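Please read through the structure below; I'll follow up with questions.
Left out: one protein chain. Kept in place: all the others.
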Amino acid sequence: MFNKVLVANRGEIAVRIIRACRELGIETVAVYSEADRQALHVRYADEAYLLGPAPSRESYLRADKIIDIARKSGADAVHPGYGFLAERDDFAAACADAGIAFIGPKPSSIAAMGDKAEARATVIKAGVPVVPGTEDVGNMTNDDLLGIAPSIGFPLLIKATAGGGGKGMREVRSLEEMPTLLQSARREAESAFGDGNVYLEKLVEGARHIEFQIMADTHGNVIHLGERECSLQRRHQKLVEEALSPALNDDLRRRMGEVAVKSAQAVDYVNAGTIEFLLDKDENFYFLEMNTRLQVEHPITEMVTGIDIVKEQIRVARGRVLSYKQADVQFNGHAIECRINAEDPYNNFMPSTGHITHSLLPTGPGVRVDTGVYPGFEITPFYDPMIAKLIVWGETRAQAILRMRRALEEYRIVGVRTNIPFHQVLMDSHRFMGGQYDTRFVEERFSMEDAEEYREKYDEVAAILATLVAHRETERSAQIVNRNERDASNWKWVGRWERMHR
Amino acid sequence: MFNKVLVANRGEIAVRIIRACRELGIETVAVYSEADRQALHVRYADEAYLLGPAPSRESYLRADKIIDIARKSGADAVHPGYGFLAERDDFAAACADAGIAFIGPKPSSIAAMGDKAEARATVIKAGVPVVPGTEDVGNMTNDDLLGIAPSIGFPLLIKATAGGGGKGMREVRSLEEMPTLLQSARREAESAFGDGNVYLEKLVEGARHIEFQIMADTHGNVIHLGERECSLQRRHQKLVEEALSPALNDDLRRRMGEVAVKSAQAVDYVNAGTIEFLLDKDENFYFLEMNTRLQVEHPITEMVTGIDIVKEQIRVARGRVLSYKQADVQFNGHAIECRINAEDPYNNFMPSTGHITHSLLPTGPGVRVDTGVYPGFEITPFYDPMIAKLIVWGETRAQAILRMRRALEEYRIVGVRTNIPFHQVLMDSHRFMGGQYDTRFVEERFSMEDAEEYREKYDEVAAILATLVAHRETERSAQIVNRNERDASNWKWVGRWERMHR
Amino acid sequence: MKYITTIEGKQFLVEIIDDRHVSVDGKVYEVDFESVSGQPVYSLIVDGKSHESYVARGDDNWQVLLRGRLYPITVEDERERRLRAAAGGGVAESGEFILKAPMPGLVVAIPVSEGQEVKKGQVLLILESMKMQNELKAPRDGIVQRIKVKAGESVEQKQTLLNVM
Partner (left out) sequence: MKYITTIEGKQFLVEIIDDRHVSVDGKVYEVDFESVSGQPVYSLIVDGKSHESYVARGDDNWQVLLRGRLYPITVEDERERRLRAAAGGGVAESGEFILKAPMPGLVVAIPVSEGQEVKKGQVLLILESMKMQNELKAPRDGIVQRIKVKAGESVEQKQTLLNVM
């Protein structure tokens, strides 16, 4: 039993954890970097201690300082959130050594699932299906690879061992074209990473990214809370998640859920975790990896199950038995999450920094916003661009989509660019509405230009707006010139005035 | 079937209705007074038309103008919200005459329930229990009243016919003391209202105010969505509501629900409505009145049933069959609503007006805020002081209370005084936590001073805060004086400086 | 800089040592004090404890709203305190009291008349605003001098309604 939790994180997830603690009557300790003195988690926590300068490695990644602060403040538990130290088995072990409860799995489970080869081997032993392919061992020659390819089957992927970002990756449709593609893949990998090693993996076509939420206690009980559909990604960053997935039926859900539970049991798992699968069009599914922590998108599972996952994490870490058995987990309605990022969807999703000068949150029935920012707060370049999660619930998937559209339309954030327009265009797309998408949809078959037709409907209004704003500004600058004064307003009128008169 | 709804209201309820319409793909028309050009309902609606000057009787009560605007804009339905024209049978009839669907009951039902004597007579005929007493007919002599009193039973209340606000009201414990009390009650009523008429009503001791939500369609189906506990009132204004009531058990809920349905059927009711009851300590309950409209506190019922009442109102008004049968209505968890009013709990709940300069909404799991205001909006003296409804859901009543405390602590509104501190003290009170309260609790047994003990814990912190702010201001005014300049900041430093140096 | 800070009779001697330190009755605390979003909302971290408060100026004090409780606080520096002590100290329960409209509204009733003796807490005027009737009460005993408005009249915020001597 512990009574004071140190939250070793920042942003919306730190706020989320503080809320759960407060609702359980547990005291909270925030830690913060110099850039985060005014952050919401500092304002909401009972105690707050400075970690160090803004860069993560000097602040939120300083495991030693965090354990010192836990000791100093009398915190007897640590919640790591996601990212930063959440999947570092050495940090979990260091907490245990210091006599501080780590609200998460055992260090051995984190380590087992953290090593890709070990995780794969472990779950294969437990009878869990994985994507067929050569193991990621490197140093295989072209002859080795050409020999093994037919047993994996075509189409397959050549992937760079040092890989990432699609560099050195080639799709192979037949054995004949494979030698040439191997050459070019190795060449690209060599130039990109200085390492020409490649391996093979079956190409799962039209694959969806499906993940199951696991909860396990220290008494041997493991249950799943259903799946989340996470196929909408860009550059391997999730953008939109749904619970449940439009691609699963009850039978498939039961079968995948059982495999997910088995995977967790294979590493003697405790607390909340997520099993990621690839699911193909023929309902074949393959274990990808396990995330041994609370997931960004956990709220959509909370919305459809009514279970507060963070409170349950704390219960389990306190040694209690899970509050729910598998049969208690019922799914009600549909939930969608849009990740609101400070990035410009009209400029290649470039991150955007600056002061938030104004903000209007969507509220009302079925809408939840988890955020760590507020008007007056500065978005700095040091951390993740995700500034809020907009989550809606509806009785059906269609109602949830309509509600999400309504909420996106209401949401105003002024001061930084956000990807809200991306989500708006996505929610209007027929492919999304039909639930017909896979992991390549956003990058290959989606464009902000899809909205052209829609746009014409309001172009006259847009023209009036631009003209009225320009007119007002011209008048304002004229007045100011008359007064023979200048001021440095947001309006950059000086620049405009100079352009006009030079 | 209609496709465009005029929302004949303002504030949070207009926003609530616009949201429901938008989520159903129905277009919306807002109306607004000169004070409300920047109101949220104007910003969110598809169309918006000016009604007239700020006072309600020149704007939101102008039924004629509203019907004109509906015609002009092509709106084929009107949603009246609550207050203003919501319970005016002539307005409902005028809509029908103009061929516009009124999203509410028939004019005859509004009229029947609007007249206190008729409502009472109607439900008595249907076998519904009412508070025993003389009918509100006036002109009874002292002898008449003394004669009838024993049949009502003691204790009873003498009430002014013209009554209101407790004036001319007397509690009578026995026949002996009644003549004297009649004299003084008449004298007070005469001086307060210019009308000395009084009547008698049984005094229901320790009464709770319990109301049942009714939904009825045009096909003869009437169901109830359970009760709301509304006993926490001040000057007959509800402040906090809960669903379900801690005072009811399943059997009593079933019995009261049946009576509520019977009451609605007695006036051939259609659409959403609310039956109000008084409930005494011995589980006797009495019909008080029916509100023939959407209720302010409808969200707590939505939270525990998962039913969107406003969407269901629209469905029913479109002639559809109710989406739910009585057996479909299940209650899950507990919900609480706090009405956030612009009034100062430390100054006799005096209304507070002004610009909202800053606002931070509580968000996260289980929290809903329905509001019509935002930073930059001005609270004017023309309308109701309720600026937001803070609604929370929890798996149990205890969890809901803890969550409400958390949400109240997070809520910041700067620019006007609010009653948030009242709610915070209330949520900490043992009586509230125990569910032990009746309609007189706030006025007779609650005080903001109850918090004295709690306050001492933080008085040193408060002293530091005040001193730092005062110190900073002194330094700032000194600097400004040095620069021989003055500015008109929020800080009123000029006044302070003058006081210091005179 | 030293201040005498008083919360309803309870005195604290608060010294601002430097930007990061204050002492209260001799005990030194490390403080980190910032206003949030340029508003009169303050974040204060005292020896690691995080507090947030809305601090507003009252008529003759500071109103600190902290964790749902309101603290009326006076802050005086030593010079102010000496001056007040020399002047006799204590807030006199006499002098003229001017009742001003706390908000715009409509005068519903004035249950007192000029020359009438009134007790502390007695209702002087009923003002309707935001659909509510608000009773404005006498802050102390006295005699009503001049009534400047009448029932049915609309008044602006801060408009003088009547005075009591």
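Each chain gets a letter, A, B and C, in the order it is written, and its residues are counted from 1.
The working rule: contacts are C-beta pairs under 8 Å (C-beta built on N, C-alpha and C of every residue); 3 or more make two chains touch, one makes a residue touch a chain.
Note that the structure is a prediction, hence the values are computed from the model and not measured.
J.: Among the chains in view, which touch the chain not shown?
T.: Missing chain, whole complex, touching shown chains: A, B.
J.: Please pick, from A:246, A:351 or A:435, the residue that touches the omitted chain in the full complex.
T.: Answering carefully, the residue with contact to the hidden chain is A:351.
J.: Quick one: say which of B:5, B:30 or B:66 touches the chain that got left out.
T.: Checking the options B:5, B:30 or B:66, the one contacting the hidden chain is B:30.
J.: Of the residues A:176, A:251, A:282 or A:460, which one touches the chain left out of the display?
T.: In the complete complex, the chain left out is touched by residue A:460.
J.: Write the list of chain A residues that the hidden chain touches.
T.: Residues 165, 235, 237, 342-343, 346-348, 350-353, 357-358, 381-385, 408-409, 412, 414, 420-421, 424-425, 428, 448, 451, 454-455, 458-471, 474, 490-492, 496, 500 of chain A touch the chain that is not shown.
J.: For chain B, which residues reach the chain that was dropped from this view?
T.: 29-30, 37-38, 42-49, 72-73, 374-377
Convention: only the chains that are shown with their structure count from here on.
J.: If you average the Cα atoms of each chain, whose average lands nearest the overall Cα average?
T.: So the chain sitting closest to the middle is B.
J.: Distance-wise, how many Å sit between the C-alpha centres of chain A and chain C, to the nearest whole number?
T.: Result: the chain centres lie 49 Å from each other.
J.: Indicate the whole-number Å distance between the mean C-alpha point of chain A and the mean C-alpha point of chain B.
T.: A distance of 40 Å separates the two centres.
J.: Go ahead and note the Å separation of the Cα centroids belonging to chain B and chain C.
T.: 30
J.: Can you list the chain C residues in contact with two or more other chains?
T.: Expected reply: 37, 39, 49.
J.: List, in ascending order, every residue of chain A touching at least 2 other chains.
T.: Expected reply: 44, 374-376.
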